[in-house]
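Every protein chain but one is kept in place in this view of the complex.
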Amino acid sequence: MHAQQQFDVIVVGAGPAGSSAALVLARAGLRVALIERGEYPGAKNVSGAVFYAPGLLAELLPTFWDEAPFERYITRRVLTFLGKESAFSLDFRTRHFAIPPYNGVTVLRPKFDRWLASKAAEAGALLITSTVVDDLLYEGERVIGVQCRRDDGALYAPVVIAADGANSFLAKKAGLQREFSAEEMSLGVKEVLRLGARTIEERFNLTGDEGMASEYVGEATGSVKGGAFLYTNRDTLSLGIIVQIASLAQQRVRPYELLDRFKQHPAVAPLVRDGVTLEYSAHMIPEGGWQLVPRLVRAGLLVAGDAAALVFAAGIFLEGMNFAVASGLAAAETVLEAHRHGDFSTTTLTGYQKRLEQSFVLQDLQRFRLTPAFVNNERLQNLYPELLCQAAEQVFRSEGRPRKKLGSTILTALRSKVSLWTLLRDGWQAGRALFF
Amino acid sequence: MQQIASEPVVTQPIEERLELVRFKVDKRPHIRVNTEACRGCDLTPCVYVCPAGLFEILGGEMHFSYEHCLECGTCYVACERKAIEWDYPRGGWGVSFRAS
Partner (left out) sequence: MRIAVCLKQAPDCSSVYVDPVSGEVDTERFVQTLNAADACALEAALRLKEQSGTGSVFALTLGPGESEEVLRVALAMGADTIERLWHPSAADWGPLTIAAALAARLRADPSLPDLIFCGEQSSDWASGTVGPALAAYLGLPQITGVIGLEAQQDSGQLLLRVTRRLERGYRERLLARPPLLLTVHETLNEPRYPSLPAHLAALQAMITVRDPLSLPQFAADFEAEETTIVEVRTPRPRPHRLLIPDSQLSPFERIGAIITGGTSRRQARLVEGSPEELAHELVRFLKERGFV
């Protein structure tokens, strides 16, 4: 074995989870290999992309706010229920999100991930690009390295962090993750449209570096289960749809046709008008939530980020990058502890699981574990947004006739399509999923 | 309630969108399909779910290409017959996103 092929830790995947972990480990003086299959970090990565709680990284990188290539900080959050011809929005904005550490920032992943990986490399991690990891190497039950798809492709380390993304072949090969079902995985397809900074600021009522994160349910994805998003970057928009794979297959609709339908919805078309498409991209998202989170460790191996399905897709929340960063940091701390004791057994590495249980990562996923099923409820997806719009239309309609009181107007609209009993039951489930 | 007729949706051909994406195409395919298993598959989920429209049934036979694969993995998750063997392309090859 070449000394050159021996490291203290191998991190597979230079996304937010992998690069954050590599940064911390390299700073602590470990010999870190950070392996990326793209020509550059971010080449294969797609998010919406809002990076919530960027303060997580700012604590590590004091120059974060000056240097990190983020697009806009989010001061405006919008949730829209789309009917066929109408839209009902909840629109929230606050200046409290406009002060560092910002609540959320939009990023373009090829730029952001590249920057973050360069920080890990500056700290001393060896960034190995253009190299795909095919498998793990074992000694008995213990993981002792990785096999890369190159001649003489073995690399050795007493511990490996698999941050290899949503498909997570390594977690599956290690027997930690099972095969995915089409019900628990979603597909996101996205376009980036150039509009110009000025147009974006005027069109979305933003000032300076302020940005908007807007999400849509209902008619956004037709009868397919899912939702849509529209985020503002510096001079482009990121917009896309996220749909459950099983539902897409069942309804026999192509994702890019859904995207076009969304762009042409009367409530969306004026927002994207004259936008020039710069890129089209797609990615799979492990949206299954708590049910999908695999076993996180075995001897010599930890799984982080999307690879561990640490994605928080719970209705009004759509977060992944912060979960990736937090899990990467927790994995790094655990690896440091393991190195201090020279012990890479499952018992020691379980400290990673404990760290995540104490942080928002597993607490949020567990607390909102009912939400994915609730969000995919047929009525919530396809009926209620339309009914809500109809109710609003009845309330606002002026026809020169005597009005009823609002309660009765709304109830009439709602009960035209759904029984009071079902309505109460769904209300109760919404409460359990999101509120109590 | 009366429905107002929607404007028909104009869809942009997928090929035009893929022109905006950068691919470095490896000679070795990273997708393999056991087309025998596709015979008699009525649902053909791969045809609908693939965001690059790489799968197609022509004359009752499954045809696919891997060159413009966006590497999401949706096809093998959706395939109920497990006919799709899907791996990442060689390191440094395949799709590279730049503006997403």
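The letters A and B name the chains in turn, as written, and every chain counts its residues from 1.
Methods note: contacts are C-beta pairs under 8 Å (C-beta built on N, C-alpha and C of every residue); 3 or more make two chains touch, one makes a residue touch a chain.
Just so it is clear, the structure is predicted and the values come from calculations on it, not from any experiment.
Of the options B:Thr44, B:Ser65 or B:Ser96, the residue whose C-beta touches the omitted chain is B:Ser96.
Residue A:Leu278 is the one among A:Val78, A:Leu278, A:Leu336 or A:Ala373 that touches the chain not shown. Within subunit B, the residues in touch with the undisplayed chain are 20, 22-24, 27, 90, 96, 98-99. Seen from subunit A, the chain kept out of the figure touches residues 2, 4-5, 39-40, 126-128, 130-131, 148, 150-155, 278-279.
The rule is simple: only the chains that are shown with their structure count from here on.
In this assembly, the C-alpha centroid of subunit A lies 22 Å from the C-alpha centroid of subunit B.
Those residues of subunit B whose C-beta lies close enough to touch subunit A in the complex are 1, 3-4, 6-7, 9-12, 14, 17-18, 20-21, 24, 43, 45, 48-49, 51-53, 70-74, 77-78, 87-92, 94-100. Those residues of subunit A that touch subunit B in the complex are listed here as 37-40, 42-46, 49, 84-85, 108-110, 129-132, 148-150, 166-167, 169, 180-182, 185, 187, 189-192, 236, 238, 245-246, 248-249, 252-257, 260-261, 264, 277-284, 390, 393.
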